[in-house]
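All protein chains but one are shown at their positions in the complex.
Our next item is subunit A:
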């Protein structure tokens, strides 16, 4: 990068503080080497010195732009990054000169028939002769002129993929005034290019030569030339062959006129001569477009010289468009369109020439967002000549209308309505981001690539494009086919899209599609066929209110619209009588649970495509197979939404019953759920079960059932935590031990009352009360509001009561205050965004399977997922589990945890000022804060959920895993040919671990939920369904693996790390700590699991590995199958 000598800049700075000149100096020195933001320290003198006029103005400007000031500076940096360097420009200039020189020396050749290709050798004509070669004569001749056109001479060319357009004018002698008819001109143009290639190949002074075509239009082939040698990367010369300007009259290309005869195209003699030929607007605009590049360049350069920031704005727009995948392919909105649009805004005085780049860019976005070019086209023509078509005429022929300065050409001829709607949507979204002071809008606007798969809720691919030929037939699109010169993909695609739009209706917010990419092929091979294109990708943004409804209600049976409806849906449409008495046409789709309902859209799409476009279901590929990972019930597929709901209902019932209890010494002031399932984010929500009494030991203990040693591990029953606050009263003692006992007494009392009134089985413990209700276990904790406060109390020697924070008080506060609050807030979020729970569960499943759930625990994971919904910029909030999961991985892997707090603005309680303060505090005390800092409105400074874990190393590990997983999943989803299973990212790599403890599957309670569940399952002592009354209390919260893990950690936590997948994992992975094997000097306090060694009179101790490994086995007697040593990495 261009970074001048620092001392030099320092001097410059003293003279004038100009923002753009060098905002680096002092700042640079303050950024420490490891890339951590340090708090800014400025001396008083520096802060209070008298300002110079420039500085004052500059500060004033910054103040006016306030939160955008940073954005402005970032934009400047971005522009520097994408601008072409002088060196590169010089290279390009000389290369262009060289090529120009070469092209001028093309030899003249004899006149031959068009069909005769014998003069060409080693070069294939870059043209698909559909239906056949036209009649005419052709010969080679040096070009009339060669000009630079497009972005390079305008100065709007940006890195990377620098392409310079070179317009080679075909001499008039080759062409004939009637060439516009029946593809004769395009064919000659292609031949001319082939001739140029032949000449260039013979000279052997340029690098690679390839063919491509302009915006996917096969009638406009391009020659791509790369320079020889090292500079070839990233620089391309695109040679366009164009006719002499004004060679053909523009009025001949009126969108209502025909230039391709049906007879010629079909090969069938038209019997009815008098019938008028259909218009060919796209063909016409193709040929007309070839005439105009030079005049467009003149027009644009005239405008850009008047408005200095023109180039910058276009460059910004180009980056913006590119990140959204809109700038390439057929029907794109490329840099050329962007410059034309800006020119339009300038020439119609919608923006002022004196505006800066920042304001202009914003105005362009605003214009795009607010103007619908599909309805109200715009024109650049000042005083159009009378022969030019009118705007309504353009609208009849094209879906998007933007007329060029000549008044004859529609610049957006190939664009579909859907692409324009997508642009509008993006522009609107960007403006919204921009106006939100709490978002890092630079990142969202310019730096985030919005790939289809991460942007849209549902994505599907149309492969086997050859099938579209059949659809053309089915939809009877002969005229369109002729217009697109036989490109059946482009001819049929808009119709298929509008069909889908019509069918999906209000189920979706937006239907977007990938633009068919520009093909590229080598000069000695035939051009690729239309069917060889990569699959077309279609993305949907869902409207969750309607998207998953089973019913498509049509018009009443007797209305005229009914026929239309029946036609649309075919045999699926049937007459139905509704509860309100109406008899209407309707389509009903099957699907009970949420995960089945998510498949309705697929069904609709395949049905419509099959019915109307003859596209078989096999060539439509839907992306997404992730639901199966969180499937709760295999036989009747559900992904936990319904189960969570049932649990919540049971909880609400319990809560009501608690409120109604009478006979308590103190009244209840609140009942709050504090368990994940209450916020719908438990990976596998508990399901009501009935007990098989023979399975358990019922005799030993009168209170409840006990596990039997000879049976497999019993079914794991999750206790659902509920916090019950009791009224404050003077009767509460002020001694915490006494409070503890009182709470225990409450547990007993509550349990007895519940049993008396509702016959619930209960089990009271000092710290909680388990209640067995309808096949679910609730764990009630009684809490006293003032208890944390009492724990903090201390007396100073002066007798003053002060509050000292301590760990005990904090953890109590976490359990009884933060957790219930978070649960209810996130439950609210679930009500707003129906798929929050599913995304969270999928994400946590991933975390668990990669052994990360112990470090990034449930609550921070939930908050991270919540941030995807609350701060989705630059995307829309996710509406399907899959897209949410992909974004979760993306955020986890790309967020700059070191320099930024993740702020989750729950309930929109934080203001912009809060944000600023939060960030400031964060930078000021970064060192002492946890590695992963998540701030919420209730917790601005501490990040309670991530205080203990993850450590910096584990976070780093998680970030790496997330990045890798994202890469793999995306590749899997996009490319169907990859044979690997999607579950591969849910299988941890065990290579890095030192010891693997394999467990006996029979003793793993959640075995059936494993990522790869075993074929044979075993009896766990339960039946499905809930029983109304139970004889005995079941075994609650008994998980031998967890007990084993905690014992291992307590005993060997200082020597090794233990990893385990809590959802049915059968392996505990052990990693020795790096310092575990170091010998240490003998100390009586440090003898745990160590043995004494004496070397040269120095007594030291080393860990006793054999004993430790034996202990692994011994502690887990009956649970551990084998302890596998991987001795290659460490030696005993």
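Note that a contact is a pair of C-beta atoms (placed from the backbone, for glycine too) under 8 Å apart; a residue touches a chain by one contact, two chains touch by 3 or more; residues count from 1.
Everything that follows uses one rule, which is that contacts and distances are computed from a predicted model.
Q: Hey, which one's the missing chain according to UniProt: "dolichyl-diphosphooligosaccharide--protein glycotransferase", "Cell cycle checkpoint protein RAD1", "Ribosome biogenesis protein BOP1 homolog" or "Ribosomal RNA-processing protein 7-like protein A"?
A: Cross-referencing UniProt, the chain left out corresponds to "Ribosomal RNA-processing protein 7-like protein A".
Q: For the chain not shown, which residue from A:302, A:352, A:1043 or A:1098 touches it across the whole complex?
A: A:1043
Q: May I ask which residue of A:178, A:582 or A:802 touches the chain that does not appear here?
A: Counting the whole complex, the residue in contact with the absent chain is A:802.
Q: Which residue, A:112, A:201, A:428 or A:744, contacts the hidden chain when the whole complex is considered?
A: The one listed residue touching the chain not shown is A:744.
Q: Thinking of the whole complex, not just what is shown, which of A:581, A:663 or A:702 touches the missing chain?
A: A:702
Q: Just checking the interface: what residues of subunit A touch the absent partner chain?
A: With respect to the unshown chain, the touching residues of subunit A are 1, 23-24, 26-28, 30-31, 35, 37-38, 40, 42, 46-48, 51, 58-59, 62-63, 69-70, 73-74, 77-78, 80-82, 160, 319, 322-323, 446-447, 449, 700-704, 706-709, 733, 735, 737-738, 740-742, 744-745, 747-748, 751-752, 762-766, 799-803, 899, 1003, 1033, 1035, 1038, 1040, 1043-1044, 1046-1047, 1050-1051, 1084-1085, 1087-1089, 1091-1092, 1107, 1114-1120.
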